[in-house]
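For this view, one protein chain was removed and the others were kept in their places.
Right after this comes chain A.
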Amino acid sequence: MSSRALVTRRTHRTRLALLTTGVASISLLATACGGTGGGTSTTPKEFSYLSVTENTTVKNALTSLSKGACKPAQEALPLKVETVPQASLDQKLQLLAGQDALPVQFAAGNAPALTQQLENSGKVADLEGELTKLGVFDQLEPAAVSTIKALYGGKMDVLPYEYNIEGIFYNKKVFEVHGIKAPGTWAELRDAAAKLEAEGIQPFSASGQQGWPLTRLISGYLHRSLGPDALQKVADGKAKLTDPAYVKAAQEVADLGKKGYFGKGVGSIDYDTAMNQFLSGKAAMFYMGSWALANIADGKQNKVGAENVGFLPFPAVAGGKGSVDQYPSNVGLGIALSEKSFDKNTGAWVSCIAKNYGSTALKDHGAISGFKVNTEVKDANEVTTQVRDTISSSKQNVLWFEALFSTKATTVSQTNAAGLVSGSLSPQQFMQTVQDALAAK
């Protein structure tokens, strides 16, 4: 073979090799980029539901419905639950929304701001319209509807799988033994705490790791002292968190921390530990939402006995514009439905949920939802009855500290709350930090 022929053969081989490499890399690229792109409207094959790992109630209640009252809907569109840790939910939602691949039903983000963003880009179904069309809008508790609308800029973006009011749970027995009356005002609350501390009982348990159980005290104080629109004014830019009246609220909460009323190392206390401190009788008071009723009713967790737990509204502030019957309320983790996959089968599921979820959740899981309870359910204990009565009689609700904040301000507020009560941040610094995060847009 001549050398020329050899060179030609080698060139051919080189070209072939290059071509193979090229084709291989292009096909690799194509596979990598071929995500789950979507069109404008799709027919779902499953009633897919993306939830957070921490929340088991909704998942379990939906599963029991799928075997019971919602069997026909389940047969047409089987329920499929996927969970992610709550801390990574927002990220997952953003990525899924970016790929136009949101599931049929999904937990709607940790801050309402994200849900509104999804709504603005047309990813979230208008549930008021859809539920009215299905003829089941009247199955929702009006209080829950108004809470949702207050959260999501007047829109019904999520279903009220939970409906919670918040307040202070207290250990009746400890109060009785030490001759303390249930406090009705902030000053009485402080006195009660001082007395408990003096008697060697930790007055409050709170999770500084979560942060929100502490910032809820600030919003509670603000709503009582400045009225129910105190935080709306901040959201609208009519007031600043650094205004003296707002800093005063942070000051009051910081003072409780300074006196050691939250116990040692509050920043390291996680949610379960805080709950456990109260339910094991180590702490006398516990600011929490009514979802804690499930834990209170559980004899394994609750060592003080459900009959010894009382519920107090957030106390009044002398000379304040707010009143104690304005309860902070929320719908737990809001659960939204995707606009593009809301078809007949999804509708069947939703209307079945609207009619049956309320009683199933209450009966099987001790959880209060924003759906009407259509089958009579006997309450597990006295404090559950008290909370349910409070919900049905409450006239006006208020939101929580971060409800109208951006995702960033929410994180900043909750991660700095422990610093506020442990004294490493002054009330002025805390409010300034949060206000700066609010302004950064």
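Throughout what follows, a residue touches a chain if its C-beta (ideal position, glycine included) is under 8 Å from a C-beta of that chain, and two chains touch if they have at least 3 such contacts; residues count from 1.
Everything below uses one rule, namely that contacts and distances are computed from a predicted model.
Asker: Refer to UniProt and select, among "Sugar ABC transporter permease", "Acyl carrier protein", "Xanthine dehydrogenase family protein subunit M" or "Phosphonate C-P lyase system protein PhnG", the name of the complex member that is left out.
Answerer: Its record in UniProt gives the absent chain the protein name "Sugar ABC transporter permease".
Asker: Which listed residue, A:K155, A:H178 or A:K408, touches the chain dropped from view?
Answerer: In the complete complex, the chain left out is touched by residue A:K408.
Asker: May I ask which residue of A:S48, A:T215, A:Q277 or A:S351 touches the chain that does not appear here?
Answerer: The missing chain is touched by A:Q277.
Asker: Please pick, from A:T43, A:T63 or A:Q91, the residue that touches the omitted chain in the full complex.
Answerer: Candidates A:T43, A:T63 or A:Q91; residue touching the omitted chain: A:Q91.
Asker: Tell me where the left-out chain touches chain A, residue by residue.
Answerer: Listed in rising order, the touching residues are 11, 14, 17-18, 21, 25, 29, 90-91, 94-95, 97-99, 114, 117-118, 120-121, 123, 263-269, 273, 276-277, 406-408, 411-412, 415-416, 418-419, 422, 424-425, 433, 436, 440.
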